[in-house]
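Let me begin by handing over the structure; questions about it come next.
Right after this comes subunit A.
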Amino acid sequence: MKAALKKIAVTAVAASALMSASGAFAEGERYVLVSHAPDSDSWWNTIKNGLALAGEQMDVTVEYRNPPTGDLADMARIIEQAAASAPHGIITTLADPDVLSGPIRAAVDSGIDVIIINSGTPDQARELGALMYVGQPEYDAGFAAGQRAAGDGVASFLCVNHYISSPSSTERCQGFADGLGVELGNQMIDSGQDPSEIQNRVMAYLNANPDTDAVLTLGPTSADPTILALDQMGLAGDIYFGTFDLGGDIVQAIRDGVIAWGIDQQPFLQAYLPVIVLTNYHRFGVLPGNNINSGPGFVTADALDLVAELAGEYR
Partner candidate 1 sequence: MSSTRATVDERIKETSKLRKALIRPELGAIVGTVAVFAFFIAFAGDSGMFNAQGVLNWSTVSAQFVIIAVGACMLMIAGEFDLSVGSMIGFAGMSIAIISVTLGWPVWLAILLTFALCIAVGALNGFIVVRTGLPSFIVSLAFLFILRGFTIFFPQLIERRTIIGGISERAEGDWLAPVFGGKVGGPIFDWMASQGLIAVFERGTRAGEPIVNGIPMLIIWALGLMILAHVVLTRTQFGNWIFAAGGDAQAARYVGVPVNRVKILMFMFTAFCACVFATCQVMEFGSAGADRGLLKEFEAIIAVVIGGALLTGGYGSVIGAALGALIFGVVQQGLFFAGVESSLFRVFLGVILLFAVILNTYIRRIITGER
Partner candidate 2 sequence: MSSFDHNPIVEMRNIEKHFGPVIALNGVSFDIRPGECHCLLGDNGAGKSTFIKTMAGVHKPTRGEILFEGRQMSFDSPRDAMEAGIATVYQDLAMIPLMSVTRNFWMGREPVKRFGPFKFMDFKTANDVTMEEMRKMGINLRSPDQAVGTLSGGERQTVAIARAVHFGAKVLILDEPTSALGVRQTANVLSTIDKVRKSGIGIVFITHNVRHALAVGDRFTVLNRGKTLGTAQRGQITPEELQDLMAGGQEMVALEGSLGGTV
């Protein structure tokens, strides 16, 4: 009881301190992270962990919210709702500017600080009045990967798109094609989210197009079944294989030489850094002067150990 009273008193003091913007130490900040990922997407676990860790370290309340089916219109409602609950800051992805810019701008205008992470671009973030952008520009990352593959002698590829309805997924494939200097055309397939369907579609495509040089997957959801497909077809280690993002199986495949490289956008930073930035901004009024690129970093077979140990958790 005494402790609770003390906490209330501290909170009240903190709140008044915050209002007077004196920049003194405060606690009780609340930040909401809104993602566009459906419940089934395991990659976002790293984001959740990074968020929770930052919340713990900074002693602030953090909440993670996402549309259960990945429907972006539902996500817009979640942002509106987050704004209505008046948090100190909102950290959100910008998967579709048309849908999300309205709610985000309304949140910004009603006095909530917003940081855009993961999807979107620095330009779009600035336009909406967000504090900054933390993430990996998708097209640029795809382009860089394409150039790298071109240097390794790749001329044709298969892009396994497991999230076809998100424009950023398509941008990765498009960037890769442009980096290679070839037309995307029919080289991108809509694989769906089901592992065995993905596996079979990859096998079907590679059987129908045996002269394909390379495979590009967009994350663990499409990479894990693709590894199995290549194993089954005897192409593992033979065909050039690159992927976006990391996960337990991907790391193992890099070690085994099945995957040449993984593009790590370091999602941990996308959740962790905004909380640190926002908290320091609210407590001390300090803000980095630029956007933060959390990626791309290419993870190859060299120096895999740390990644392997933390894959799926913080990497």
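Just so it is clear, contacts are C-beta pairs under 8 Å (C-beta built on N, C-alpha and C of every residue); 3 or more make two chains touch, one makes a residue touch a chain; residues count from 1.
A quick word on the picks: all candidates are chains of the complex that A comes from, given by their letters.
As the structure is a computational prediction, the values presented were derived from the model and not from experiment.
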From 1 or 2, the one in contact with subunit A within this complex: 1
Residue numbers on subunit A that touch candidate 1, as the complex places them: 39, 63-66, 68-73, 76-78, 80-86, 96-99, 102, 105-106, 108-111, 129, 164-167, 170, 184, 190
